[in-house]
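A protein chain is absent from this complex, but the other protein chains hold their places.
Coming up: subunit A.
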Amino acid sequence: MASAQGTSPLNKPAQQVSDDARGYYTHGEPLVDPVAPTGPIDQRWTQRVFDNRLVNPANRRKLDIIIVGTGLAGGAAAATLGEAGYNVKSFCYQDSPRRAHSIAAQGGINAAKNYKEDGDSTFRLFYDTVKGGDYRSRESNVYRLAEVSANIIDQCVAQGVPFAREYGGLLDNRSFGGVQVSRTFYARGQTGQQLLLGAYQAMERQVAAGTVTQYTRHEMLEVIVADGKARGIVARDLVTGEIETHLADVVVLANGGYGNVFFLSTNAMGSNVTAAWRAHRKGAYMANPCYTQIHPTCIPVSGAHQSKLTLMSESLRNDGRIWVPKKAEDCDKDPRDIPEEDRDYYLERIYPAFGNLVPRDIASRQAKNMCDEGRGVGPAVTEVGPDGTEQQVRRGVYLDFADAISRMGRKAVETKYGNLFDMYARITGEDPYETPMRIYPAVHYVMGGLWVDYHLQSTIPGLFVTGEANFSDHGANRLGASALMQGLADGYFVLPNTIREYLADGPFEKIDESHPAVVEARTDVEQRIQKFLSINGTRSADSFHKQLGNIMWEYCGMERSEEGLRKAIDMIRDLKKEFWTNLRVLGTNESINQSLERAGRVADFIELGELMCIDALNRRESCGGHFRAESQTEDGEALRHDDEFAYVAAWEWSGEDGLPVLHKEDLIYTAIEMKQRSYK
């Protein structure tokens, strides 16, 4: 089929009719990716790698690159650009680059190697990823991702990443959520750790070689935009409090996702949006901020003290069966005393074809529905509503391995899931071999992020964004084992081949600390810190963060409605006012001050939260991780509206008191046809 090769459009631009968010935003000019490739889809990237200008090795050492973040995307980019001979400065807030949160990814990394000869191909990985993302991603970017996926595995093996192997010594694969081929490479339940250590070691090698300078315990607090180009950052040394200026020819943000806007998430405690948000306020558009992934298999909240949530690999759904009692009065019984006929295996009942293996968004939403009906299990915990009211709710569903244990034997279950069962036992104090596990969904990943073009460049020239921090590859929902793939694809193979097109015009005219843009950025940072320290109110940054999280989870979580989102926006605006008048940060700037660090992050989360709600309010359709109550089928399934919303919503900051400006980038497919997802 000629049309499916990417030479002619298969859909028309969307025309939005509804306008739920009227009054909360203004319309901007349509947005077009200025460097979008054309032509046959399988030749676009190869052609672009060739077309992009080169920087000769002698010039590379005259070019300075700042990279913020040292996870898979940032670490891999620092190593690769260092090897190429550029001067790289790498920043992370942790005490070592090796601690970036990519390290916590469990399941695996996808690659279209087709080592299993089960019909996999670059095109199939591309197809699965676009479909899984509910047709809200850019096809050229996704195809490129699928294309370089195989190189990632080669690179990692060469670095000594100890992937799982078969007895013949070759690499093992497994299958993963929502696809029918085995293309996932893994290192037991610690794939992210091993991949990150590979990138970290490659980066440390460049530190030793002198091409990369690493700045640990440093937090980027502002981007410097001089004469229309990103030329550096202002960072705070978290040990001494010193405010530092770092200048360069180009700045790369690889600062990860903003799931912690919900306070409780599977993200690390320090994961934050500050680097991206500061860039947004300086002109970088934020795309699809409402696209959040909520992972169905996490350990439930145990009380108000909860600081974070722990994910358990999705692979558990391969053998565990999910259920709740049919009758609410059975919910506090010992599950083993509830007879088979009184159990509701609701996923198997509603989705007989996919059963417990429905995609993440569906499994999550149904768990919430069961608990909302009063059929949740586990200890009732106090939930503080966004308005401060307290109620007792059981938030959990059973994930039961009794059948698997009798079918496979305890030994086999131990071999397959032992480490996860141990982790569960440690956290809950319950033995999952004896009694069913309890699980509940938790915020895990964000598909939204800073808008980037095909070269991963934001709307600020010279500011590139990679990994989870950008919006580009996962549409409205990310498939399992694809986050690691994207981080490393961007860091090892994409950015190094696109950034050179920009750097070919460099080195740019040197600027120094007296440049007005530098002075302005530094002054902003210093004044903001002084402000936090001088409010002298009564509440900690954490307490504001928790309250924001409650609002976001209730109104911008698994299900969003017009009414709820309007309410949330009002509440967030009130919270913002209180934050800036009633915050208490003790201590000074001149030493480690974790309360001060948190205050800065929470301030940015509050502003982001408002934009997420506005984006969710505008998008009156259900797609991927974004479920709007007003857009569902008769039997309660997500209903997409391609005719209105097949576009990327890119938001422009217009000042503290201005309304965000919406720029739409049409999603036009040439190699794949849009279809409504169905898992029944």
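Keep in mind that, in the parts below, a residue touches a chain if its C-beta (ideal position, glycine included) is under 8 Å from a C-beta of that chain, and two chains touch if they have at least 3 such contacts; residues count from 1.
Convention: contacts and distances are computed from a predicted model.
S.K.: Quick one: the chain not pictured, UniProt calls it what, "succinate dehydrogenase", "Amino acid ABC transporter permease", "FeoA domain protein" or "Citrate lyase acyl carrier protein"?
M.R.: "succinate dehydrogenase"
S.K.: Touching the absent chain in the whole complex: find that residue among A:K62, A:R188 or A:K416.
M.R.: Going through A:K62, A:R188 or A:K416 one by one, A:R188 is the residue touching the chain not shown.
S.K.: For the full complex, which residue in A:N11, A:N59 or A:Q306 touches the chain that was left out?
M.R.: Selected residue, touching the omitted chain: A:Q306.
S.K.: For the chain that's not shown, point to the residue among A:N59, A:Q159 or A:N582 touching it.
M.R.: Touching the chain that is not displayed is residue A:Q159.
S.K.: If the hidden chain were put back, which of A:N369, A:N582 or A:S595 would touch it?
M.R.: Checking each option in A:N369, A:N582 or A:S595, the one touching the absent chain turns out to be A:S595.
S.K.: Give me the subunit A residues in contact with the hidden chain, please.
M.R.: So the residues of subunit A touching the missing chain come out as 76, 79-80, 83, 94-99, 101, 103-104, 113, 115, 151, 153-160, 162-171, 187-188, 190, 193-194, 197, 200-202, 204-205, 207-208, 214, 216, 239, 266, 268-270, 302-303, 305-308, 310-311, 423, 426-429, 492-493, 496, 538, 540, 542-543, 584, 586-587, 591-595.
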